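Take a look at the structure below.
Of the protein chains in this complex, one is absent; all others appear in place.
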Amino acid sequence: MAGSNGPSLAKGASIIVFSNDFDKVFAAFVLANGAAASGKPAVMFFTFWGLSVLRKQPGKRIHKSAVEKMFGAMLPKDMDHLGLSKMRMGGMGKRMMRKRMRAKQVAQLRAMYEDAKRQGVRFIACQMSMDVMGLTKEELLDGVEVGGVGTYMQAASSSDVNLFI
Amino acid sequence: MAGSNGPSLAKGASIIVFSNDFDKVFAAFVLANGAAASGKPAVMFFTFWGLSVLRKQPGKRIHKSAVEKMFGAMLPKDMDHLGLSKMRMGGMGKRMMRKRMRAKQVAQLRAMYEDAKRQGVRFIACQMSMDVMGLTKEELLDGVEVGGVGTYMQAASSSDVNLFI
Partner (left out) sequence: MAGSNGPSLAKGASIIVFSNDFDKVFAAFVLANGAAASGKPAVMFFTFWGLSVLRKQPGKRIHKSAVEKMFGAMLPKDMDHLGLSKMRMGGMGKRMMRKRMRAKQVAQLRAMYEDAKRQGVRFIACQMSMDVMGLTKEELLDGVEVGGVGTYMQAASSSDVNLFI
């Protein structure tokens, strides 16, 4: 897997995670980890609903407006609480999916995230989306960078695999 | 922002706008404008549901078949009438989102579009989708080009950031 086969693998991969559907976020992590394993620097740029993936429960109380609280309450509270994009069936689809994943020894989402961190995948949270959703940096996982579309364009321009998920 | 830092920013960005969800279309414009601001020629290729974004109210009556009228009635009538992909809540989600955007001084969709035009972003409407949806060029915003998948491939091949939204 240590990808020195050809110059193209030296260019990076950038993935915009727009969705917070469990299945799509899962695919995003598989791709980011796969890129890193092939020797490609990988960046995940979390925007809009995708920000949910990076949420952690903050240690101290953060002052929020009513609308910010509402957004906070309606979005999945972290990556362990995402739902499927299809076949939801009141959560049963996802339970079935996770059970199958365990049976087939496919890593769970949080393990994929830990793996991505270990492999040096960069996580960038979209500043504009954080403003709109009322999320602060201290509510996001440690090690997450905050950036804008300019940050993304820089990363995407030095990547040859750019995806919007 | 005037991106002369490295050769990669000279290559373009091409964005297929397949969706007509407010949030996804918004992201597409942020990305196209961000690309243009970094000095990358940007092209937005509108296909399928995404065509709704380019609709304008035509000056004169256009003769349509019953099915074409039906499509016309069921699609959002222009970019000011798109709905969210999630958290719809009978339109409340979107009102909340727009209110937050105003509060945080994030530009509205139509302003983003005007900005894109000013920055020279190209808008291409997919011919095949127009045929299927029964939309004519005179029903689309001024300055929109009409093209096919060949037009897209040309643009995408001279871009290093290609996204499907």
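Letters are used for the chains, namely A and B, taken in the order the chains are written, and counting of residues starts over at 1 for each.
By definition in this document, a residue touches a chain if its C-beta (ideal position, glycine included) is under 8 Å from a C-beta of that chain, and two chains touch if they have at least 3 such contacts.
Because the structure is predicted, anything quoted here is derived from the model rather than measured.
Among A:A116, A:L135 or A:V161, only A:V161 touches the chain left out of the display.
Interface with the hidden chain, as seen from chain A, comprises residues 1, 3, 6, 8-9, 11, 13, 23-24, 27, 30-31, 33-35, 37-38, 40, 85-87, 96-97, 99-101, 104, 106, 160-165.
Those residues of chain B that touch the chain absent from the view are 16, 18, 20, 47-49, 67, 70-71, 74, 128, 131-134, 148-150, 152-154, 156-160, 162-164.
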